[in-house]
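Left out: one protein chain. Kept in place: all the others.
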Amino acid sequence: MRKLSLDNLNKFFAAVAESKTIYLPVDQKDGSAKYAKWAEGTEWSNALNTVRSPKDLFFPQTEDLMEFKTEGKNIEIIDIRKESEDFVIFGVRACDVKSFEVLDRVFLSEPVDSFYASRREHAIIVALACTRPSETCFCTTFGIDATEPAGDVSAWKTDSALYLKANTEKGEAFLKSIEALTEDADTAEVDAQKTKTAEIMKKLPLADLTTDAFGGGKTEELWNNPVWDEMSQTCLGCGTCTFVCPTCQCYDIKDFNTGNGVIRYRCWDSCMYSEFTRMAHGNNRLSQKERFRQRFMHKLVYYPENNEGLFSCVGCGRCLAKCPISMNIVKVMKKIGGDK
Amino acid sequence: MQMKEYKPLIVAFCCNWCSYAGADLAGNNRLNYPADVKIIRVPCSCRVNPMFILRAFQRGADGVILCGCHPGDCHYTSGNYYTRRRMAMLFSMLDYLGIERERTRVEWVSAAEGAKFAATMNDFVEKVTALGENKRLEDLRCKR
Amino acid sequence: MNMREETLIPKVGVITDVRIDTPDIKTFRVVTPDGKKAFDHRPGQCAMLSIPGVGEAMFSITSSPTNTEYMEFSIKKCGCVTEWLHQAEVGQQLTIRGPYGNPFPVDDVFAGKNMLFIAGGVGLAPLRSVINYCRHYRDRYGDIDIVYGSRSKDDLLDYKEIIDEWANDAGVNVHLTIDNPQQGWDGHVGFVPNYVKELNFDTNKTAVLCGPPIMIKFTLEGLCALGFDKTQIYTTLELRMKCGVGKCGRCNVGSKYVCKDGPVFRCDELDELPSEY
Partner (left out) sequence: MQKITRDQLITKAVELLSNGTVSAVLGWKKGEFDYDITPAVFTTEEEINNGFVYNDFCGANFSKYLVAKTKKLEGKILVFLKPCDSYSFNQLLTEHRFDREKVYAVGIGCEGMADVVKLKNKVDGIVSIDYNDDGMYVDTLYDGTVKVDYAEVMAERCINCKSKKCVAYDELLGEDGEVIDSARFDEVASLEAMTPDERFAFWQGELSRCIRCNACRDACPACTCEKCVFDNPGSGVENKAPVTSFEEQMFHIIRAFHVAGRCTDCGECSRVCPQNIPLHLLNRKFIKDMNECYGEYQAGAEVGSRAPLVDYTEGDLEPGEVFERGENDA
């Protein structure tokens, strides 16, 4: 384990930034945080997490896929892809690190999504252990240890220092590149922090939430549950939950005619939108109940069925904080699983 | 490198009954006004939806002017009265968002006012030229 | 740049023939600009066609894989992309990518079986690929029955091919029907599900169904009434798709993605899916 004095933090960012772009959580005017590029003078946010998840950095909300030039009846396809450059995502929480695994299984399964893969391969993830989880946190439900985040490098921030531990080859190379700024350290302070945080995690209001009622193979059992009617009745059908979710990955592909050509781009889409499944001949999910059910069934049943039991939720709590009507996956899980 | 002289692109929505005829008259009378004014004929100034104005800017317009019959003279009795309120509100909103107010204008031009049409366009183009390119309400994709 | 292949980036295709089949269905022949078939496919698979600026949509490949020269798509005018295609002329380029989805199990499950094909309207498009495949390798399959119905005689897709070729093949029985009586039509009149029941097929067959959802529903009931088991019946689904490779999430039904795990499903597999297709 290596140790970086917090006094050297800016030197560290500057040193890394010489060769790679660093993205880290920074505060916004309204008090929330977002991932932004580090530049001289950028302050690292103390916020527990960002409103938008770091999935943006691999799977941006909008991205151009290709361009077309048309002339008469002829079409030319222009491949505008560029290999990503190396970059560092700094301060990713354990839940969000886990979300990358969820996304990987979609985008890196055959046929591999080259846009996503290129960024993923060039990213170094420096994950940060939590010390002050919020009441909306429930990552433990999904077996995530917030005190021991995965990622290429795990980091622990104490009052005076940042402790760093490499988990992968990429991570080791990264630590090596900043060796001059860090020193060897024992794990005492980190261990103490972990114990303390673990105690807090146990006391969180959602600590006893379980996934027992869910998982692959439960489609038939849960599909006709009257809960869907009841819980979806005031859903607004907006896309807030899906857009702040670190694991939601549905997208749309659209064309934009610039007047000089056509750009085909993709953008996030939401299964909560009424247009999501609309075809020329009709729509197979006509009511908000069906769309609402799709979202939660996908996260808690369909996805685990296809991915050896891995749930497509990481307990980050963003949807709990942001849903305009405060309806969320925890309420659904508790209602179906039996409120304790 | 020689600097190319900046010429703004102006979109003019002209009502079919008055302003479009006014533009025609300006042409017939050989009155000069810049060729950078692109006229879009609409059945009534009231046909112009706020989205038209924004889309004109998106597609590269540097200024948008809306011309209709004089209040009281609308072919459809009251269309331009509604336009007047709508555009007043819309342009005030654009101004509120920090978009230069000289880029938008409403002008009443009758079929007999060829000279006014030409003068209005000359004046508008001059004002927009002074402002330079539209940067605040542009869609970069359309400039590739 | 040495980035890996990207399935979302299509190839250019060119329309070399447009056949007007019915008032609202045209069949387009598509090859690459150098005159070759864009890619190989299996019966029942689909391809994404697009017109830049208009949109992209999934279509089943109606020509048989045994046709190595070109692909054909029978397309009904019903949305943005299809409407645009319907006014396209020969020589128009479009983009094409694929093949997507699972094919019909023509070489294993279907081999040696008596085949019963049941189609309604434009639902013949995906089946034509299998039918022609089976006709091409005639000796690998038993008897072939084809039940095809449409609104009227004019709405029968590939009518000429059916009459001139299919009906003349040995061991191939074609049963046509239209919804309402029509002058110049001396064949059967009535809906497909009823006709299937009337024909009273023996159950020593593997059935393949495609058509509007309501037809599929009642024909399936009819077949089961005749004693067919759901494991003997195959159908092909259609849902909104964007990526074609099980990532965009649109065609997700239960744990399946129609584009990747379908579009061909055995009817007993469908029973395991939530009824949302």
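Here the chain labels run A, B and C in written order, and each chain numbers its own residues starting at 1.
Throughout what follows, a residue touches a chain if its C-beta (ideal position, glycine included) is under 8 Å from a C-beta of that chain, and two chains touch if they have at least 3 such contacts.
The shown structure was predicted, so the numbers you read here are calculated from the model rather than taken from an experiment.
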{"item": "Partner chains on view for the chain not depicted", "value": "A, B"}
{"item": "From A:126, A:320 or A:336, residue that would touch the chain that is not displayed", "value": "A:320"}
{"item": "Residue in contact with the excluded chain [from B:10, B:23, B:37 or B:106]", "value": "B:106"}
{"item": "Touch with the omitted chain, as defined above, among B:14, B:44, B:67 or B:94", "value": "B:94"}
{"item": "Contact set of chain B toward the excluded chain (per top definition)", "value": "50-51, 54-55, 57-58, 71-72, 78, 81-82, 84-101, 104-106, 136-141"}
{"item": "Positions on chain A where the hidden chain makes contact", "value": "28-32, 34, 51-52, 61-62, 132-136, 200, 203-206, 230, 233-234, 236-240, 242-244, 252, 254, 256, 265, 267-270, 273-275, 320-322, 324-328, 330-331, 334"}
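Methods note: only the chains that are shown with their structure count from here on.
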{"item": "Distance between the centres, which are taken as Cα means, of chain C and chain A, whole angstrom", "value": "39"}
{"item": "Inter-centroid spacing, chain B versus chain A (mean Cα positions, whole Å)", "value": "46"}
{"item": "Residues of chain B whose C-beta touches two or more other chains", "value": "none"}
{"item": "Complex contact set, residues of chain A against chain B", "value": "256, 258-261, 263"}
{"item": "Touching residues (chain side chain B, partner chain A) in the complex", "value": "59-60, 141-142, 144"}
{"item": "List of chain C residues in touch with chain A within their complex", "value": "1-12, 50, 52-56, 78-79, 82, 89, 91-95, 238-240, 242-243, 245-255, 272-274, 276-277"}
